[in-house]
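First the structure, then my questions, so here it is.
Of the protein chains in this complex, one is absent; all others appear in place.
In this document, chain identifiers A and B correspond to the written order of the chains, with residue numbering beginning at 1 in each.
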Amino acid sequence: MIAHLPILQVVIPLMAAPICLILNRSKLAWLFALIVSGVSCLVSILLLQQVMTTGVISYELGGWQAPWGIEYRIDELNALMLLIISAISTIVLFAAPKSIDKEIVKGKHTYFYVLYLLSLTGMLGIVATGDAFNVFVFLEITSLSAYALIAMGKKKQAVWASFQYLVMGTIGATFILIGIGLMYQMTGTLNMQDLSQRLPEVAQTRTVFTAFAFVIVGVCLKLAMFPLHLWLPNAYAYAPSIVTSFFSATSTKVAIYLLIRFTFSVFGLSFSFTTVPLQTLFMTLGLVGIFVASISAIYQHNIKHLFAYSSIAQIGYMIVGFSISSVAGLTATLLHLFNHALMKSAIFLALAAVAYRVGNVRLDSLRGLGRQMPLTMAAIVIGGLSLIGVPLTVGFVSKWYLLSALIEQGWWPVAVLILLGSMLAVIYVWKVVEVAYFKEPVGTPVKEAPIGFLIPIWILVLANVYFGIDTRFSVQVAQAAAESLFGGAL
Amino acid sequence: MINIVLLSLLVVVAIGIIRMKDLFAVVMLTGIYGLLSASFFVAMDAVDVAFTEAAVGAGISTLLMLVVITMTGRKEKATRHKPFAALFVVVITGGLLVYGTLDMPLFGSADAPIHNHVAPRYLNDSMQEIGIPNVVTSVLASYRAFDTFGEVVVIFTAGIGVLAMLFAHRRREEDEKLAAINDSMHEKHLVIRIVTKMLIPFILLFALYVQFHGDYGPGGGFQAGVIFSSAIVLYAMLFGLSAARRVVNQGFIQLMAAFGVLCYGCVGIASLLNGGNFFDYNVLSNDPVAGQHLGILLIEWGVGVTVASIMIIIFFSFAGRREIQQYVEQNKNKESV
Partner (left out) sequence: MLIGLFNNWVVIVLMMSGLYIVIAQGNLIKKLVGLTIFQTSVFIFYISMAKVSGGSAPILDQEISVYSNPLPHVLILTAIVVGIATTALGLSLVVRIKESYGTIEEEEIQQQDNLQNQKENKVEVKE
């Protein structure tokens, strides 16, 4: 069975979704989804181990050789992504039942878990596959389940946010489809590795340039990269809390993965960064994104909105690291990808607990919660410190690597701007802390969150601290992934 | 020549859609757009695609849009916000695409890269490797079976998503009242009802034919599923939703949707257990070609069952929601009187 791990990674949650529908009992469906997610997390750990020892794994679906059939291809980057997605999904699911009971109508719990599993499947599928068209198919599985999950939010704005996301998401996916079509037309293949070998021959054609532009714009729409980020804040803010926790940690990360995969592996470094002026463009957009989003975050009244804008800013850091186009820069991006998943899932899960007790997450409702829900609020504070990049948290590690990558290239002004951006994070995190700890509580006092929330929240918080101190695992994997991307080996 | 005519017609229809304010007309034009593109696909030798586009573009999507319009109103407000921004985006994107076409292989030329890499194997070897004449079926059901699996999951996701949006639990008394509204509405169309009753068996039969004939001609699980569901939808439209629900109830149809996906996936699992890779049909039987036949047959079943059930689920969800809205409105009217 070890040989079949790559496909099992995707097929286990995929087959679990219809079974979950048949179970049709809220608690049973939850337990089943949790077990399945746990198993796929186990599979991803095994895969990562295997990749780190034996190198790239290739799996031919249907037994058909690569460019004719669909190939699954797992290298260090894929394995890292698979681990992030499945691990976060499992931890978030732990906290789900209470939050779902409160936020979603009773008869629809099964649908929720089915859709949750499907979106997990979609993300794992995007990452595992080595076929460009297969990416599109699984991208749509993720997106469709995401639209439905977001629209299940309690407030009426949820459906509208979801519709806007649907329109933007579909335009993005169609752009990617056009891009893939153009690439296919010039090379005759859909397999990513085959593409990377055949594209250089036609790299100077106008068609390939157009293909590149369409793929990148499509991915950036999914990525919510500034200035294509407008769908994200409302989608995150009005989705059910559990969905926000899951997506904030995974869905934009998958899009970052696609960006890296297409630019570095498929089109190749020399095309992406020399033929096309991607570096200047992305550096600028990344920096502007950091500032615009951080400043918007400061002015939000809803904490979910606040942290959603913060996510867009954090994407900016990843884009800056990406645009350096050096091993160190890419390592920083991958580290930040891993670390940001830990921070944001911790924060949003803590907010889910707040929503469970208080009923909403407006800034004002947080008054005095520092004393009433000490453990939950402490989690938000530690997550916030991590966002700022305070030493001993994971945020510090990735900022450190980003800064040293910039300094290595001698880009001092950019490094200074990154530090200034972090100062803005201090302001918005402080806003939350101030209300929670230094204002008198109003209204009826609330109790600490139930233990079902606290365990997963604190697993994530401790991970934030642990990987902030012991960086061996994360740095090793990120570096290996970055090096293999630069080694030209797909 | 014929394709130039069809393309020009498509442009005319697209302009019509942009300019029209009446949503009913817009939806009908969209249906025509689907039908025209299906005809264009036939001219391009893509018969399977044409079949599907005709069923989906001119059939299902038009039907769903019409149902929704009855709920949301058919007049569009005259506001046209940000036409210049839109024009700007469109000109840039279109310009880039035109720029991209300049180095493309010319239309119809046989020495384009796509005709010389990957695809030739499908045309030359699929007869020996898989043993069915319809190459499109070979590719979608065997060489790229996993894409098709993804496609089934996409439609499954959409069905569950629509349920999550629109499903509403009803109590039995409400159900009866709703049925009463319906009966009074549908009694008028006596002729249509009788004709439909006679037609339905033939539609179902045709669906089965398309299901099993996909190996030799255009057709296959997806098209069959859509046709099968259209019979049920037709019944629901003329005899009322409640009557149709008695024939296929919600629990059963959800079970079937899940069953189809599982059926498809289990073929893959079976090949794993027989020592092959996922979806390697060769190992399903002693003779590889027989194995391919068996695998394709089973997965096409999975596709057909899921597609049919999901289409029915989607239509029932929309129509059910509409009934509830009508019921609520009627009650409101009674109160105001």
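Quick note on the criterion: contacts are C-beta pairs under 8 Å (C-beta built on N, C-alpha and C of every residue); 3 or more make two chains touch, one makes a residue touch a chain.
The structure presented is a predicted model; accordingly, all values stated were derived computationally and were not measured.
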item: Residue, one of B:123, B:195, B:247 or B:273, that touches the chain absent here; value: B:123
item: Which residue of A:137, A:306, A:349 or A:405 touches the chain not shown here; value: A:137
item: Of B:69, B:234 or B:289, the one touching the omitted chain in the full complex; value: B:69
item: Touching residues on subunit B - with respect to the absent chain; value: 3-4, 7-8, 10-11, 14-15, 17-18, 23, 26-27, 30, 33-34, 37, 40-41, 44-49, 52-53, 56-57, 60-61, 64-65, 68-69, 71-73, 76-77, 79-83, 85-87, 89-90, 93-94, 97-98, 101-102, 104-110, 112, 114-115, 118-119, 122-123, 126-127, 133-136, 139-140, 144, 147-148, 150-151, 154-155, 157-159, 161-162, 165-166, 216-218, 222, 314, 317-318, 321, 325
item: Hidden partner interface residues of subunit A, rising order; value: 133, 136-137, 140, 144, 147-148, 151, 156-157, 159-160, 162-163, 166-167, 170-171, 173-174, 177-178, 181, 184-185, 190, 301, 362-364, 442
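To be clear about the criterion, only the chains that are shown with their structure count from here on.
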item: Geometric centre distance via CA averages, subunit B-subunit A, whole Å; value: 31
item: Residues on subunit A engaged by subunit B in the complex (per definition of touch); value: 4, 7, 11, 14-15, 17-19, 21-22, 24, 59-64, 67-70, 107-108, 111-112, 114-115, 118, 121, 125, 131, 133-134, 137-138, 140-141, 144-145, 147-148, 151-152, 159, 178, 182, 184-190, 198, 205-211, 213-214
item: For the subunit B and subunit A complex, residues of the former touching the latter; value: 96-97, 99-105, 112-119, 121-122, 142-147, 149-151, 153-154, 156-158, 160-165, 167, 169, 254-255, 257-259, 261-262, 265, 268-269, 272, 276-282
